[in-house]
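What you see is the complex with one protein chain gone and the rest in place.
The block that comes next holds chain A.
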Amino acid sequence: MRHDHLITSKQLTRGDIETILDRAAEIDADPSAVADRHTNTLLGLLFFEPSTRTKMSFETAMKRLGGDVVDMGSVESSSVKKGETLADTVRVIEGYTDALVLRHPKQGSATMASEFVDVPLVNAGDGAGHHPSQTMLDLYTIRENAGLDDLTIGIMGDLKYGRTVHSLAHALTNFDAQQHFISPESLRLPREVVYDLHQEDGGAGIREHESLEEVLPSLDVLYVTRIQRERFPDEQEYQKVAGEYQIGSETLEAAGDDLTIMHPLPRVDEIAPEIDETDHAAYFDQAHNGVPVRMALLDLLLSDDGAADRLGGGSDE
């Protein structure tokens, strides 16, 4: 299947993912080679939720490919404030631009928006749903640090609302990866995601836990997400679990020497600053990888030289 939009990581095959990651690696190695690849190309940034790094990362990626961006600004200053539907907004802005990046608080918003536009649309986060471009940079970082096959990964924190987790978990079913999901009972993976994971790989590589201790020694990668205080009905409930899911030097005594620690950022107190200087810490590299990976994604989606066809092996299903 050829992809004109990137909505969820579920739509990507292993071949698609490798195409994106390989292209990102080429760009990473020599960014100047693509510096004028998309001159006169305009990317529309439609962010209906606050975002700093994802938005700046896409903006940087487009500019490093020789193109430019237009930004609808904050929701408060846009026509959305007047009650315009998302369907109308994307139809208007697609007339100005060559591609769209959408972040929106509602699940399924990117799927719906893609039904109204012809230009490529990238989902940059739809509520608690998906965040596939984040997943691509996560996979790129995992591949650099631990490889994507014969991988044992722990994914810990707010798994219920964590869209980066949902996207990553789906994508990893394309690889030989054992996935251990570690969270408080109240923040477990949504049943829909578990259902899909069982459909996608038969469930063989999926385990759920409440304690990190029981799996930490076996992990190649520990992917940490923030447990959001506002998700808990009261402060006491939050305090009960929060400490259980924080990583400090003592926590890592039981970990393997080669453990890679990742985090989509921003973090609050899930990973102690003392970890930053260790070889375990990959989260800042992970954030930096957002630019070459998004350059690769935009290049593949925007190219009219057949590059988009390579996303999916070139067949038009």
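The definition used in the following text is that a residue touches a chain if its C-beta (ideal position, glycine included) is under 8 Å from a C-beta of that chain, and two chains touch if they have at least 3 such contacts; residues count from 1.
By our rule, contacts and distances are computed from a predicted model.
Participant: Just by its UniProt name, which of "FAD binding domain-containing protein", "Cobalamin biosynthesis protein CobQ", "Aspartate carbamoyltransferase regulatory chain" or "Formylmethanofuran dehydrogenase subunit B" is the chain not shown in this complex?
Facilitator: Answer from the UniProt record of the missing subunit chain: "Aspartate carbamoyltransferase regulatory chain".
Participant: Could you tell me which of A:Asp36, A:Asp71, A:Asp118 or A:Glu192 touches the chain that is not displayed?
Facilitator: A:Glu192
Participant: In the complete assembly, which of A:Ala25, A:Ala87, A:Val241 or A:Ala272 touches the absent chain?
Facilitator: Only one listed residue reaches the unshown chain, and that is A:Ala87.
Participant: Given that one chain is not shown, which residue among A:Lys63, A:Lys106 or A:His209 touches it?
Facilitator: Of the candidates A:Lys63, A:Lys106 or A:His209, A:Lys106 is in touch with the missing chain.
Participant: State which residues belonging to chain A touch the missing partner chain.
Facilitator: Touching the chain left out of view, chain A contributes residues 85-87, 104-109, 111-112, 115, 126-129, 191-193, 195-196.
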